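Take this structure, written in structure tokens, and hold onto it; I'll ask about it next.
Note that one protein chain of the assembly has been removed; the remaining protein chains are unaltered in position.
Should a chain be cited, it is by its letter among A and B, assigned in written order, with residues numbered from 1 in that chain.
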Amino acid sequence: MHLLEVENLTKSFGGLKAVNNVNFHVDEGEIVGIIGPNGAGKTTLFHIISGFLKPDSGTMKFKGENILGLAPHKIVNKGIARTFQVVRPFRHLPVIANVMVALKSPRGNKKIEWIKTIERKAVDMLEDVGLTELMLEPAENVGHGDLKRLEMARALATEPDLLMLDEPFGGLNPLETDFLMKSIQRIHLDHPTRGIVIVEHKLYALMKIVKRVIVLHQGEKIAEGKPEEIAKNKKVIEVYMGKAM
Amino acid sequence: MIDVELLKSILLYGVMTGGLYALLAVGFSLIYGVSEVTNLAHGALFMLGTYVFFFLATPYGGIQTNLFLAFILAAISVAIVGSILYRLTIDPVVEDPLMVMVVTISLAMIMQEVLVLGFGSYRQRVPSIGEELAKMLGTEDLVVVWGVKLTYSRILAFALSIALFAVLLIYITKAKSGRAMRALSQDREVAMLMGINTGRLSMLAMAISASFAAIAGVLITSSTGGGVTYPHIWRTPLFMAFAIVVLGGLGSIKGAFVGAFIIGYIETIFSFAIDPIIASILNVPGGASLSGAVIMATMLLVLFFRPKGLFGKRVELEE
Partner (left out) sequence: MATTYLRRFYSSFLAHIYDIPPRLLALLGILLLICLPLAGLSARILLILTTAFILGIFAASWDLLVGRTGQISLGHALFFGIGAYSTGLLFYHLNWPLWITIPLSLIIGSLAALLIGFPCLRVKGHYLALVTLAFPIILMGLILYFRDFTRGDFGIWNLPSYFPTLPYTQQLIAEYYLCLFLLLASAIIMYKIANSKIGIVFVSILDDELASKASGINITRYKMMAFVISGLFATLAGSVNAHLMANGHVTSLASLRITLSFMAVAWTIFGGIGTITGPIAGVLILEILDKYVLTEVIDVPSSWRLISYSAFVIILVIFWRGRGLARFVTDKLEDFEEARDIDERGPKIWKTYKKKEKK
């Protein structure tokens, strides 16, 4: 049984097919990359899987269970977390509180220890991505690179079985990109059963960490395979002509 | 059995009320469409129009001009006041909807109290253009249409409203700035990307909106509201305008038009037919107070099924 199984997913806007009959799956412990030129439908796919958009047709199964039609927060509760391409921090909250929002409330503890437990867990999450220094800083004051990491920490806080990252390397400098790559690999090692899906444009970063790549173009899946294979795939190169690798 | 006379009265009064309300509502919707401003001072501009007219057209202010001239001057002056107030107080905070509402309602309060200081808080008689017209034509202010008694005031008010509304429609379809306004109402981001100057356009929209409010003020108070105005009168047109616009969809001219007639008819049907029935069943004296509640309730009902109004924009990334 696949962790996530998407079949014949289609979504149109007006006359335009943003996602056209897409099939793919993610298994436990896999890191899968989704690439494709702009407008290929990658983010739309994320929106559908995370419950923010309803597809016109198709099925989605998570751990064998049908998740089509569930509200976004319910999908998070089932174990799928996602980040956004353009960061969406909670500006009026300090960094640590951003993470606290996503943490599941522990059960059975007394109320006072509750907060302490949540705070401690939040600090742990921030350590995972290297943001502990900025803990008390209002998110409004935090730089872009750090916000990207905060976005990931927040997604991780929901303890997902499937983590979906939408362009996590967007706008990062080489140092930050390197750090993030290592973070993702470390997170993967810490939770070997967790699946990770990454949509990304920075192919040199992506190809190094994923096991399998899916290529989308104009809403359709045009190729799938190991990173080395995809890099040599004629159709993919054509579609990407002019794009830097 | 069905009372044909009653039906005819309802039909005609409903259409005329709808027409008047359309003028009032469309201004409110316009400024929202162009600059996303919920102008809670819209009713106050209505009121300002009536007072300027009152001041110019009666001996109260020491001048007494021709009624028609006073009418035009009222529309123009309120348009100017409206756009100046917009530039000074609303434009600086236009990105924050809550602050815009706070500012506009404060403006309404200020206008209310300024009028109290200037004219006192009691009712003032607003002369009727329709009556004047009838006098000029040498007839009584009474016309019988299709067996229903109507006044010149009402007919004139209705005709003027529809005419102005038509002019606005032509403006937003043909004129460059008008089309720009329409583009902004329909898809703000795209319109702004096309380089439309929202600042100046907003002031223009405000001028139009304010003048419509003022015109509606003079027409409605003189032809229906008993011919009076007073400094607290701004609340009713505000509630009416927003009930109509919310029901029809904020920013939609079509919505304001349709909504105005829906509300106009509901109000007419209620006061002519239902209110007397309820009054006799529950043994309570009838009252206008309930019609306001009924109108609001209708608005809520529509929102329940269409959270953005009948013709409002639909959001994609939600569920």
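Everything that follows uses one rule, which is that a residue touches a chain if its C-beta (ideal position, glycine included) is under 8 Å from a C-beta of that chain, and two chains touch if they have at least 3 such contacts.
The structure presented is a predicted model; accordingly, all values stated were derived computationally and were not measured.
Trainee: Among A:81, A:126, A:215 or A:236, choose the residue that contacts the chain missing from this document, as touch is defined above.
Mentor: Answer from the full complex: A:81 touches the omitted chain.
Trainee: Of A:97, A:187 or A:222, which one is in contact with the hidden chain?
Mentor: Answering carefully, the residue with contact to the hidden chain is A:97.
Trainee: Touching the absent chain: which residues on subunit B qualify?
Mentor: Counting only subunit B, the missing chain is touched by 32, 36, 38, 89, 92-93, 96-99, 101-103, 105-107, 109-110, 112-114, 116-117, 235, 239, 242-243, 246, 250, 282, 284-285, 287, 289-290, 292-293, 296-297, 299-300, 303-304, 307-309, 317.
Trainee: If you put the missing chain back, which residues of subunit A would it touch?
Mentor: Residues 50, 52, 71-73, 76-77, 81-82, 84, 88-94, 96-98, 100-102, 104-105, 114-115, 118, 136, 138, 140-141, 154-155, 157-158 of subunit A touch the chain that is not shown.
Quick note on the criterion: only the chains that are shown with their structure count from here on.
Trainee: Just how far, in Å, is the C-alpha centre of subunit B from the one of subunit A?
Mentor: Chain centroid spacing, subunit A to subunit B, equals 50 Å.
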